[in-house]
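See structure below.
Left out: one protein chain. Kept in place: all the others.
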Amino acid sequence: MENKLKEEARKLLKEGKVDYIVGYGKGTVKFRTSPLITNKEEDIEGLVINPFIANNLSRYPAEIKGKLGIVVKGCDSRSLVSLIQDNKVKRDDIVILGVPCEGVVDIKKLVEQIGADIDQVKEIDKEGDNLIVKMDGSKKTVLFGDVIFDKCFGCEYPTPLEYDILLGSEVSPRVELEKSLKKIKEFEDINAPERWRYWKEQFSKCIRCYACRNVCPACFCERCFVDVNIPQWITTYGSWQDNLVFQLIRTLHVAGRCSDCGECERSCPVGITLRSLQRKMVEEVKGLFNYETGVDKDAPPVFTHYEATDPEEFIK
Amino acid sequence: MGYKKIKKDQLNTFLSELSKDYTVVLPSRSGGQVVFAPWDGKNTDFLDWYKNTIIPPKALFFPPVEEMFRFRKGEEGYEIEELMPDKRQQIIFGIRPCDARALKIIDMLFADTYKDPYYLRRRENSLLVGLSCNEPCDTCFCASLDISPGQSEDVDILCTDVSDNLLIEAISEKGSNLLSEMSGLSDAGSEEESKAKEMRKSAKEKIARQINLSGLQEKMRSNFENREYWEKASKKCMACGICTYVCPTCHCFDINDENRKKEGKRVRSWDSCKFPLFTRMPMENPRHEKWRRMRQRYHHKFEYYPMNFGTIACTGCGRCIRECPVNVDVTEIIGGI
Amino acid sequence: MVESSQNENIEILTYSEVEEVSGYIGNFDVRIRKKARLVDMKKCTGCGTCYQKCPVKVPSEFDMETGMRKAIYIPFPQAVPNVPVIDKVNCRMFTKGKCQICQKLCQAEAVDYEQEDEVIEDKFGAIVVATGYDLFDASVYGEYGGGRFKDVISGLQLERLISPAGPTGGHIVRPSDGKEPKNVVFIQCVGSRDPEKGFPYCSSVCCMYTAKHAVLLKEHIPDVQTNIFYMDIRSAGKNYEQFVQRTMEQYGALYIRGRVSKIYQRGDKLIVKGADTLAGSQVEVEADLVVLATAITARHDSKELAKILGIPYDQFGFFTELHPKLAPVETVTSGVFLAGACQSPKDIPDTVAAASGAAVKVAALFSGDFLSMEPLVSTIDTSVCSMCKACIEVCPYKAIQEEEITLRDGTKKKQLKVLESVCHGCGACVSTCRSSCIMLKGMTDEQIFEELMAVAQ
Partner (left out) sequence: MEETKWEPKVVGFLCHWCSYAGADLTGSARMEYPHNIRIIRVPCSGRIDPMFILRALQNGLDGVLVSGCHPGDCHYQSGNFHARRKFAVTRKLLEYVGIEPERVQFSWVAASEGPKMAQVVKEFVEGVRKVGPNRLFKDEIKDGE
């Protein structure tokens, strides 16, 4: 897959079909990959595809001028389609290099499974359904399915739905919906005051670095509503109240445009379980309006359209 | 004064004794992350798992959000209620050498022409007990910045973990005074001392990541106008504020007044040069594009700060590398200049 | 109509349909399809030879099928323009491929079987919608014969029979056998005021036209007996009540308050059974002719037209005015006005009043160089707009448009603008804009927020 990517990327640059290639490169932190954005053929050799390609690169096309060749996983492709629907990206301006994705390794989970610090790990290889983790003098085998991100469990579209070049053969969906929704279901079972207390604690940690917003492909506003100062809805510094309100409104803003890529939660330096909010909204939007983000690029965005028959049993 | 030592399983007693006169703040796990928090009076297991916190200890002196004062319009003009930090004495236990150095670096700013009363009061009332690193992280590069992971001149007391014992060494006078009052410490022998030396040496050797500082400021000045370089370097940056907020030396802040009717408060909070709205007063951020903001951050740390205070405002703690969602690496960027 | 057609400022496009309306008040772009009438309007002299000689006869729509017309025809003698049209569905040239009688006979050589539709695109400053109404189809009423009896007709059919220009030249005869009716039953409220089978509203004109019919019948056939089954007599209008009273007293119309339960045929008579609720008894009338006052309904295609025009309609398909009392001829779309029964059932004086009102509204609109509007409109801060265009999607008035501007450095930039003349200030765009770069003047977030803070105090 990696070789095919390099080959295609080189071709695209050489033929002048794209100005930039946006893909994954080797990171400088153990096992992490990093976005590699380049217009030089010599950098193409640095492109990688491995089980650690966590970033959702679809944020870049709205930012970088020119034609892009962009590497996307299933979930990322849906973000990209959503951006096309939102008039932020022109389909003709991008060449989508689709990566059929079996899931991405959550390093936090991996660390838990091997019971050792990631710094001690020397090498990780994927062999079939297993990951072979080599450490100083020892070796551990963990099940690949146990260390992937929660979002990957429920992934219905592991193969990108929209692509120009598919870099591998299609992957069948790993629909372990129950496993994916387990946390949400469990959370819903606790009573309301406890749920509120939970979020209160979560957002007491928030430092307002806005990584959740800035990594989110759906958050492309030139000016975020929190930065509006007349009226200042939310203070720019964080009390937990303001942090929570900020996140709730952000959640509503990206509802229907969120592909559950999980970047918000992965990026949060203080570990707020943001995906729980986003995923809940994904479920609700699907349940209420039978709409899934980025599945159909010609569909009208869910919150700028309506049906006369939309549910309204909650309205008196 | 030579080395003292205490058995690691006796640490509890040591901390209890300190707690009598001080609030002891040490690494603890809360909400899935490692933070400095007041000691619960029991656990000392942090020695087993503690590497470093994500939010740097600067937050203990310069909190993310701080109410400076409140005001109220009374019948005779405004009444002001000052909200200075209380005078409680605290011990920060387990601060890493890099972070201790970072506090020294911020001191230069907050105690310069403008003396920040909030910061300084907390600083004066605190005693730092450092903990040297035996197992530096993959992302650490403190050695390049003349910081030894095992040694620190920037704390009051330094502890080194030598298998069963914690070796305790007074660095400052304040530290030495405190130690002399403590019971339950025994003198360390030369065996422990040499072991500690060895550990320090090996810790420093373990640090593989490097940053090349030779002639850096010259290079940076001549590279300043190299737009292409900075544009490429900043291309993947998401312009969030993680790197600045987890940085132990970043100290930019914003001040806001929150008024409602006849009363209000003035609040100081962290700000980040990575935000497009940073310094957007009265009109526009002069650094509208992302690459200008990124350049500003590195130039501030590696050029302007040394120019003003004679020291680089980076300690090689590696937090920014580790926490960056897109893996923007300061060593790469500085190294590439 | 003739007078209008001769006014140099009026162009009448008959046999045409509006296909698309875009733009806004003062600047509507309208696409009109002028259907091919297969007769060249410029050449035709209106001599009438073609429709006199045309061999095909079909029921006349204008005469409500009480009479016949030809396949090339003018709908009624006074029609404007006086140019015939060929009905392709029935014309032999199109059904069988031969005939050409009209073409051969036309001295002006105006008949052109190959003529094609013409599409006109033009700019208009205002639009008056006066598309009229349809009649309720009474065949859903089994008790009135369900459409089986020839001599059960609608009020409008009777109107054609009475008309001197109608199919019988003004002689009132039964459709079944051409005999003059001597006993006529009128049934009011057929479809109207009947939420079960028809519509809950009152058609508003039937009471009066039925009274008129009773009078005209008596004048044409002095020995006729008219019987009118009614629910109430609604004669709220200048001199209306007096007219109804005269119908009863001078013209001998028998008003029976009650509903008809059954009509059936006995010989060549129709037996009408019903209740007289004032007398508290059953009545049975042997009638020669039954006339139903069928409800006025919205035009069958009014909803499609509403969508083209961007105006709302009610659940029955009538177009909705901006305000029932204060703005009865305006619609929510500025520059689109209503007149007549397309808005609700109306009689002639009301229609004339509405049409005059609409005309004056248009004249007033055109008389000024500037348009004064409600100040409650949205504005976009284009410097922070991210061009997701969600606002365009939710705006019911298409008041937000994309424009291209040239910046000082010569580069072009696309941005959005609100057409203030089109915006109605609903604020849907404001709450849709995630970055709060649209503001609704007079109802800004700041204002609402301050209200909220005052409430919370």
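As written, the chain order gives the labels A, B and C, with residue 1 at the start of each chain.
Throughout what follows, a residue touches a chain if its C-beta (ideal position, glycine included) is under 8 Å from a C-beta of that chain, and two chains touch if they have at least 3 such contacts.
Everything quoted here is computed from the prediction, not taken from an experiment.
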Neighbouring shown chains of the undisplayed chain, as defined at the top: A, C
Touch criterion as defined above, residue of A:24, A:52, A:157 or A:199 at the omitted chain: A:199
Touch criterion as defined above, residue of C:18, C:332 or C:387 at the omitted chain: C:332
Touch list for chain C against the chain that is not drawn: 312, 315, 332, 376, 394, 396, 424-428, 430-432, 440, 443, 445, 448-449, 451-453, 455-456
Residues of chain A (touch criterion as defined above) contacting the omitted chain: 187-188, 192-199, 225, 233, 241, 244-245, 248-249, 251-252, 255-256, 277, 280-281, 284-285, 288-289, 302-304, 306, 308, 310-312, 314-316
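One rule holds for everything that comes next: only the chains that are shown with their structure count from here on.
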Overall pattern in which the protein chains touch one another (line/ring/star/complete/other): line
Chain whose Cα centroid lies nearest the overall Cα centroid: A
Euclidean distance of C-alpha centroids - chain A vs chain C, Å: 55
Mean-CA-position distance for chain C and chain B (Å): 79
Inter-centroid spacing, chain B versus chain A (mean Cα positions, whole Å): 31
For chain C, residues contacting two or more additional chains: none
Sites on chain C touched by chain A in the complex: 383-390, 393-394, 432, 434-437, 445-446, 449-450
Chain C-facing residues of chain A, complex: 86-88, 220-225, 228, 230-231, 233, 253, 300-301, 303-305
Chain B - residues contacting chain A, complex: 31-33, 51, 54-55, 64-65, 135, 137-139, 235-236, 238-242, 244-246, 254, 256, 258, 267, 269-270, 272, 275, 277, 321-323, 325-329, 331-332
